[in-house]
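Excluded from the complex is one protein chain; the other protein chains are retained at their positions.
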Amino acid sequence: MSTPAPQAAAGNIATFNILHGFPEALVRGMRSSFLGDQDYHHLTQCETLDDVRLNLTETDYGDAIADFNAITPAVLQKAAIEKLVTEFKYLRTQSVEPLATFLDFITYEYMIENVMLLLKGALSGRDINELIEQCHPLGMFKESTMRSIPTFENSARGYADLYQTVLVDTPVGPYFAMFLQESSEHQGTDARHVLEEVEIEIIKSSLIKYWIEDFYHFVQKIGGETADIMGELLRVRADTNAINITLNSFGTPLNEPAMRSSDRKRLYPAVGHLYPAGTTELTEVSNEEELGRVLDLFPQYAAIWSMHASGGDKSIDDVFYERDVQSLELAFESQFHFGVFYAYAKLKEQEIRNLVWISECILQQQKDEINKFVPVFSFHSPWRGSKRR
Amino acid sequence: MDVGKLVAVIGDEDTVTGFLLAGVGHRTAEGSNFLIVKQDTQLTQVEESFQKLSQRNDIGIILINQHIANDIRHVLKDYNQTIPTVLEIPSKEHPYDPEQDYIMQRVNMFLGGGGI
Amino acid sequence: MGDNSATCSSVYCNQGWAEVLTHMSPYGYANFGVAFGLGLSIVGAAWGIWLTGSSLVGAAVKAPRIRSKNLISVIFCEATAIYGVIMAIILTNKIKEPENPDYYLEEGWDYNGYYYAGYGMFSAGLSVGLTNIASGVSVGIAGSSCAIADAQDASLFVKILIVEIFASALGIFGIIVGIIQSNACTFPIAALG
């Protein structure tokens, strides 16, 4: 699949604002809605969820949770996501090409997730309304298409129909096509068998890989500042995926020698700092020690790996989150590019994770753990040192 | 009896997910051995599910969240079979309260009354 | 150019752009100077306002408090246009008709002063126009950043405003040089005595 070129130029420093000044300023205005150090401090001091709610009413989340008398972490998460989606949709409606496509690209990630959820739910005969309710609201696509996914028959013909609907009607269709084509070339089986035999999580990882590659090529075609900043974000994302996939495959069938060079290798994105030399090395890795040796060759990941290998307080996921927040915050340091939109969505996601974490800790009385989150735009972040403005 | 009996779970999403990850889940064409009780799940649905699970003879233990057990206490009171055993467990949002557990009431009565 | 010469055989025909430019009247040059000076300044100002304005309204959605304060960025851009207008007025005032307008210029006409005034005013106009375009765009970019920064942190406003003032000063350089340039330009109104 070739990534289509953007339909218009994003513009440089002097012309960017002509088309995208408004949405960019919007998203930067929204940046002020992030919870600050003070808010986090107050939240972590709460004793009950009611206190949390009270504290949140004074933040940007006030309206979102105003309708709930009592909150649970799940309710809070749902409300926060709804809020993010509303904001994102607003941005989307205010944007023109090529920003519009860029924003769509951000939603594809969630769309892939939703398609997989629907497919899996369909295989186990779940109720479609229930499934749609569980979908991530950012990855919604045409409802009629969503409804038609689980209605296919469990037969060769049904699978062909499904293939048609998923392929043709959704923006993530091309990724599916690529995945199915590659799988059938590889294993010589048809679409039905692929969908039946391959674990859903692996299909998802493959689709995400195509998505990252596609997205990366798209931002490169946009060029300029966007290509630099967004390109870096996606490269890092691709590397993170590759490392995580390798690390998490240990102890699963994916780590068997035969699978390593075929199935696992196919999950590594073909972009990023690790590609191609690093990913080639990763195919051979079979345990943590070997993985550490490979990552030692890449200074930026060696540091992260050493945090994991030392078995300290932080898990590798935490370290990656920290690194992500750091690089996403950097995107806000520069103007006249699209990276901020992606960074905004991702940082908000981190914030929602933080909120859920804090409320869960309060609910479960785990006060010792409550500070183990990664605050966004915090003055206490390690990469800011103790410098204050 | 070579296959052993199943462990059934009636609980909130976290509880059920956890035990499914631990490997108790069993879903066949006839149905599954777990029920996720959400905010909008009807009480009758829980009752029905409990009745069904308690009448299946391939189930040895029914784990049920205490707050859900409280909701269907009337059904549990009438339940007097030994197997499947109904075990009340804490849930994430509702810490365990021994006062409400029938078995614990018995235990406390015995230990308290009889003296240790 | 070659094509033009082939199709036009009259003596009044211009033999390409070079001839157009050399044959153009100093009055024409002077007025073009005014046009370029004003027009380019306004383009610069408009561009700047566009850059600033879009960011300003965008950022004001979430931070309404910035909207009046940041109008100053728009005013800075507007200043660029005003420089152009001032220059245009100065230049226009310098264009004077001959005392005895006729089809031909009088004997002993001050051709040196005449051409000097024409070219000088044209250049003065261009100086002002081009510097003001640059100034306008840079004020616009700074103003756009100013609005965004202010929305985020009010204490940044003054700091970025200084940057904006410097960007605006670029236009002033242009107008100063333009005025000096046009100072010596005086259209002769009668033949030299």
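As written, the chain order gives the labels A, B and C, with residue 1 at the start of each chain.
Simple rule for what comes next: contacts are C-beta pairs under 8 Å (C-beta built on N, C-alpha and C of every residue); 3 or more make two chains touch, one makes a residue touch a chain.
In this text, contacts and distances are computed from a predicted model.
For the chain of the complex excluded from view, the name given in UniProt is "Proton ATPase subunit D" [choices: "Proton ATPase subunit D", "Large ribosomal subunit protein uL3m", "EKC/KEOPS complex subunit BUD32" or "DNA replication complex GINS protein SLD5"].
In the full complex, the chain left out of view touches A, B. If you put the hidden chain back, the residue from A:E47, A:D127, A:D296 or A:D317 that touches it is A:D317. Chain A residues in contact with the hidden partner, per the touch definition given at the top, are 117, 120-121, 123-124, 126, 134, 136, 199-202, 205, 208, 240-241, 244-245, 247-249, 251-254, 267, 315-318, 320-321, 353, 356-357, 360-361, 364-366, 369, 373. If you put the missing chain back, the residues of chain B touching it would be 1, 3-7, 13-28, 33-34, 36, 60-61, 63, 82-83, 85, 87, 89-92, 95-96, 98, 101, 103-104, 106-108, 110-111, 114, 116.
Following the convention adopted for this analysis, only the chains that are shown with their structure count from here on.
Chain contacts here run in a simple line, from one end chain through to the other with no loop closing. Centres computed as Cα averages put chain A at a distance of 50 Å from chain C. Averaging Cα coordinates per chain places chain B and chain C 83 Å apart. Multi-chain contact residues of chain B, defined as those touching 2 or more other chains: none present.
Not a single residue in chain A touches at least two other chains.
Remark: chain A residues 13-14, 17-18, 21-26, 28-33, 335, 389 touch chain C in the complex.
On chain C, the positions that touch chain A within their shared complex are 47, 50-51, 53-63, 137, 140-141, 144-145, 147-148, 151-153, 155.
On the chain A side of its complex with chain B, the touching residues are 72, 74, 124, 360, 363-365.
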